[in-house]
Every structure is written in C-alpha cells, then in structure tokens.
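With one protein chain withheld, the remaining protein chains of the complex are depicted in position.
Here the chain labels run A and B in written order, and each chain numbers its own residues starting at 1.
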Amino acid sequence: MVSCGALHSFLFEYDTARIVLIRSRKVGLINRAVQLAILAYVIGWVFVWEKGYQETDSVVSSVTTKVKGVTLTNTSALGARIWDVADYVIPPQEENTVFVMTNVIITQNQHQGRCPELPDDTTECKVKNNCVPGYVSTHSNGIQTGECVPYNNSVKTCEVFAWCPVEDDYHVPKPAFLQGAENFTILVKNNIWYPKFNFSKRNILPTINSTYLKNCVYDSQTDPFCPIFSLGKIVEAAGQNFQEMAVEGGVMALQINWDCNLDRAASHCVPKYSFRRLDNKDSAHTVSPGYNFRFAKYYKDSNGTESRTLVKAYGIRFDIIVFGKAGKFDVIPTVINIGSGFALFGVATVLCDIVVLYCVKKKYFYREKKYKYVEDYELGVSETYGTNS
Amino acid sequence: MVSCGALHSFLFEYDTARIVLIRSRKVGLINRAVQLAILAYVIGWVFVWEKGYQETDSVVSSVTTKVKGVTLTNTSALGARIWDVADYVIPPQEENTVFVMTNVIITQNQHQGRCPELPDDTTECKVKNNCVPGYVSTHSNGIQTGECVPYNNSVKTCEVFAWCPVEDDYHVPKPAFLQGAENFTILVKNNIWYPKFNFSKRNILPTINSTYLKNCVYDSQTDPFCPIFSLGKIVEAAGQNFQEMAVEGGVMALQINWDCNLDRAASHCVPKYSFRRLDNKDSAHTVSPGYNFRFAKYYKDSNGTESRTLVKAYGIRFDIIVFGKAGKFDVIPTVINIGSGFALFGVATVLCDIVVLYCVKKKYFYREKKYKYVEDYELGVSETYGTNS
Partner (left out) sequence: MVSCGALHSFLFEYDTARIVLIRSRKVGLINRAVQLAILAYVIGWVFVWEKGYQETDSVVSSVTTKVKGVTLTNTSALGARIWDVADYVIPPQEENTVFVMTNVIITQNQHQGRCPELPDDTTECKVKNNCVPGYVSTHSNGIQTGECVPYNNSVKTCEVFAWCPVEDDYHVPKPAFLQGAENFTILVKNNIWYPKFNFSKRNILPTINSTYLKNCVYDSQTDPFCPIFSLGKIVEAAGQNFQEMAVEGGVMALQINWDCNLDRAASHCVPKYSFRRLDNKDSAHTVSPGYNFRFAKYYKDSNGTESRTLVKAYGIRFDIIVFGKAGKFDVIPTVINIGSGFALFGVATVLCDIVVLYCVKKKYFYREKKYKYVEDYELGVSETYGTNS
C-alpha cells in the first residue's frame, strides 16, 4: 500500500470493534451491576469523599503572641514580689512560641571565685587527693582546683573555680512558685497564606469585633473562635494538671488547623484549635523531665566587679503549631482520576466475559459466537471454523 | 479442556478484537479529531504546562539575618542618645525573624512597692471602699491593696502593689521615636535544601562578588538578587507607609520563593523576593493594633535593692518566610499520567460509535455490520441474524 493511500485510509477510515450482543438477563444485569459499582466508587469515594478533583497546597503561617497577667509571690528569700510579663516571659518575644515561667530557682550574688562543689557521688571527698585539679565533667558547675573543702558541717566536697556560690537545684519548689500563672492569658494572632491559591486569612475573623476580643476567652463550646487562651484551660484541654505541670515545666502544643475547601466561600475556612502535651511525662524516659533553662542577670558593684543572679527557670513553653491543607478544583487531578476510573471499566468487561465464557450453562455456544479461530499453519480449519462465525 | 491445554492456549494463542472498518470520510475525521484533541490535552497541558512528568519536593530552609544602622534621638527625658544594633534589635538573634524597635515607652527606676494604678473606669475611686484588696484583672499592673490614693491633683485611683511607678502607655510617641530606622538595612542569608533531590543553594548567588555585596541594596528592578534590604523599601514595597507603621509597630513578611525546575540548569533556580504586611491594619478588628512587647533591664543599687527599667518596645518584626517547590522528572507521575491519558482514548471510540450508530443516515446498516445478535433462549433467531454478520 503506498504511503499516500495509507494516509488516506488513516484519515478516512474508522474502525470499531465487532460486537456479539448477547440477549441474556443474567449476564446483562451482572455487567451493569459491576459498572455501577465502579461508577459509584469513582464518583462517590474518589470525588465526593476524598475530593480527588482538587489540587492541594500546604499552609504558610506567621504567629505573634501576647501574654497578660500579674501574680504575687511571698517568700522569706525574696519577700513580697510582684511578677509581670516583663519578669516571667523569657525571651520577651519569639517567633512561633512563648515561654511562661511558672517555677524558679534563684541564686543571687554569684561572683567568679572558689567554692565547694555540690555534693554528689563524684564530688564528695575526704582528703585533698580525692580531687583532681582541672577536672571538669558534663554536670559540674566549675573546674576543680584540687582542694577538698567543707560544703556544710557534715559533708566535704571538691573545691571548684566557678560562679560562687554554686546553684543548688536539688529541691524544686513545690507547689510551683508562680501558681498564679494558671490565670494568665495568651492572645494568639495567626496569619496564614496559601501561596498556590494566593489565599490569606487571619485567625481573628472579620465577624469578631474588638469589644468581644477585649473580654472573651477561648472555649471549645461557647467561644471556638476567640483567639485568647487561658493557660490553665489549655493545659486542662490537653488532659493535664496545670499545678503539677507548673512545678517542673513542660512543652504544650497549641495547634491551629486550617483545612480549607476553597471551592466554597472563604468564610467557611476557619481555624480549629487543639491542644497536646509534647514532652514525655513518664520521668523514666527522660534525663530532664519537664522543661527548664538557665539564664543570668548581670550586675556591677560600685567597685566595678561583676556579679550575677542565676535563674533556673522552669515553665511551660507553648508552641503554636499551624498546619493544614487547602484544596481547590484543578484540571490535572480531575482528569487523572477520571482517566484511571475510566480504565477500571475494562474490569467490568473482563469479569462478565469470564462469566459468559466459563460459568454459564451455554458457555460453549457463546464462545463459538465470540471467537473465530485462525490456525497459523493450515487454512482449511480456520475456514471451517470461519463458517460458523 | 485439560489445564495443560489451557496453559498451551494461554501461551500460544493471541486474541485480537475483530474490527469493522468503515470507509466514511465523516466518521473517520471525527474520530481522528477527537483523538487529536485528547492527545493535545495530554501532551500540551498535562506535560508541558503543568509538568505532570515531574516529582515535586518542598523546601527545607535556614535563615540568618544581620541589621545595620545607627540613629540619634534627642528628648528631654533621655537627652541626646545614640541607638545602635545592640540597643534596638531584641532579642539579639532569632531563627527566621528579626525585630527592629521603632518606637518605645520607657519607664525608669521601677521598684517593687505601692503606688496608684493607672486611671481607668475600673480603677478610679472616690473612697477606700471602691477598691478591693487583692483584686487583679487582666489589664492591671499589680495587685490592689485596697487603699484609694491620689494619682494626680484631679484623679484618685486604687493603690496597687506593683513595679512602681506603673507604666503610663496612654500616649504613644508620635512621630515614632526611632524614625531613623527607615534607613537601616537587613542582610538576609538563606540556605535552602530539597532533601528528595539533595539539591541545596544559597540566596547569595555564586555570580555575586563581595564588593557588590558591600554596597548593593535590593531593588526589584535594578538589584533583584541583592540580599540586603532597606527597611523603608520593604515596607514601601508592601504598599505601606513606614513612618505610620513605625508608631505602633507591625509585622512584615519578607517572602523568598524558591520555585525550581531541576530538569534545567541549577543556575536557573533563583530566589524571588516579595513583601506583605501580616498584621491587620484596620484597628476595628484587633485589641492591640500593630506589634509591641515589654521587657525590662534590671539594675541593683549600691545597697543591693533591685530596680528595673521597663521598656515597651513598639517595632516591626520581619518574618523571613521561605517557600517553594522543586520539580524533577520522575517515572511514577509520568506513567500515571500517560496511563490515564491513554485511557482517555477510549472516550474517542465511544463518541464515534455513538455517532456511527445513532446519528448518521446509514446507522442501521452500520449497526448490522457491527453487531451480531445472540438470543439467549431460542437459537433460530440468532442464526438468522448470524447470517448477515
């Protein structure tokens, strides 16, 4: 055949499969049933339920927080003392997290110098030789001078060069020093953005007015969209006990879920808040249970020598974790799903063919109608077969 | 048929559909047209446009920033004062964000003690009974002692135990205290990584030399790849007024978009910078417009009593938001798309069959050719039908 003719036939001929049309209630119904099932699956599950027709994007977020509240403490060491935001939020601002000090061990007037190390199986000593000059371990407060000096009337420990006196954090104040923190509140401002759809929204919804914001406190039932949270309620919502947690500190997650279906009105895209505790409670599995860190305030005496107040701050760190996916109709996933759904229809045919050709009573009769046998070697046979096609 | 024979036929027989080949210009052309459309879609749209053949990965990023600039202020309270980085960047370093103080309310020499609360509809009082000892609200600076003391000549307010004197932040300095901040610059160093492709790159491109870096300032037109940004220009690029924003502070996003097609040369993968304001402007919808936080500097007098300077810092927080997707050829998505695209060809056949069997003039003739009717019940009919197949 010349290429021109080939082109001609390619363009102007249409070939379609020859069909055996079997008038059989049973087989016909089976066929339609299977097709229906597949159709139901593709439409119902893939499209309606799993939104297979949507393109998705994950959230880009920015968070700012503001803590409010004051509390009073009264101890022999410090006397009556008021604590406000500037005192208990350290550092004063962070990106997606805020730390509220709930318990504290304060070591005042530390100077660089020599003093006995904390008693401990490695640091206690009887005589000078027990101490190695220059020795320092992971847990030591300073570098050993090699002397063995009395820590108190009963115990002698190796002398160290360190910030003296060294911090004694054996006894964590219990109940927590800043119990009042339970009533503090956090205002969380969250601005999210879906780059792919250029859709942005804030967790302070347009429907909220400032008078409401002044007084509301988040409650999953009554105020699900109020962005002001009481510390106590957050911890409680995570199934924890605030006063317990306050003693050794901990890490809480304030999760904001922004799952949005952008095929619907933007007003349906709202934040869902949830709370989790992130640090491991069972102290068996952690070297330092809870959450704490040390920092110092530095002072200078009139004669210019530096001293510091060492603060071991136990507290609760609130990580604001923003996550979520937005979905919006898109051609690609739609067609991919249609295409492969369509392909599944082939399954229906395959199944029914099996039924027709192997299961039903008259299978031989049907086979004869469906198939036309062609021998590779001698033609006669194929002809004879051919006749009854 | 014995299973061996079944295997034999399974292996050595090939069954292909029997075709009716219709020599019809109309139908032939329709068929090819539909097929062409589908092919064009699959190739043009899915592959060329949406890069359906690519596997994607989202960015992992690390950011460091460095602010430069000094400015002079001159007020009766503080006298002439110079502000440098160590003074106005708080905290000195953060992970993906940097805060530049632009306005400030300073309350010096606060001591723990008793003093009148700020006047306010809840705190003003005429007589002692108006004040509840121990009362504290979200907005109070301290805990009420129960006394009613003069705040100034005209007003009396409840006395509180607090850091005294309490901060008076009614009047925010206007214009902003550190107007000069407009000319400060930020150097942003960003290192990104696509784990799936183990591809990493920095926003300081290899083509940039250090002399250029010393003097360049980002400009979307002239210097799109200079990583040094003038604060004023960032705010301006977001359509905001710096001096206005400086008064009450705000949150800006410095967005770095790293959309990369890794099938092309790495040199084509470059950052795109954009700027947005993240906090809500219209003060109707927010309890605390702009952005500010409090921190304190602690001092000790010669006699050891602690005092502090409370700083309410208004300023602009610059969040460096890095996002983007990298795409690279991968077999899976390619085959998925080809497969489902291929499946769509079935649609062409279905359409044309409908045309041939229901629309064209000679449909009955074609049907007769295409179909072979087989009655389930009595054979005779099927035979008669059979003949003209």
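Rule of thumb we're sticking to: contacts are C-beta pairs under 8 Å (C-beta built on N, C-alpha and C of every residue); 3 or more make two chains touch, one makes a residue touch a chain.
Treat the numbers as computed from the prediction; the structure is a model and nothing was measured.
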Selected residue (touches chain absent from view) among A:F161, A:F197, A:F225 or A:F365: A:F161
Residue, one of B:G69, B:G250, B:P271 or B:G315, that touches the chain absent here: B:G69
For subunit A, the residues touching the chain missing from this view: 15, 17-25, 27-32, 41, 45-46, 50, 52, 58, 90-91, 94-97, 99, 112, 136, 138-143, 161-163, 251, 253, 257, 276, 278-280, 283-288, 291, 293-296, 298-300, 302, 308, 310, 313, 317, 319, 321, 323, 336-337, 339-344, 346-347, 349, 352-353, 356, 369-377, 379, 382, 386, 389
Hidden partner chain, residues of subunit B it touches: 9-25, 58, 60, 62, 64, 66, 68-72, 80-82, 84-87, 89, 91-95, 185, 187, 189, 191, 193, 195, 200, 202, 204, 206, 208-210, 213-214, 297, 299, 301-302, 331-332, 335-340, 342-343, 345, 362, 365-366, 369, 371-372, 389
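Heads up, the rule we're going with is that only the chains that are shown with their structure count from here on.
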Separation of subunit A from subunit B, taking each centre as the mean of its C-alpha atoms, in whole Å: 17
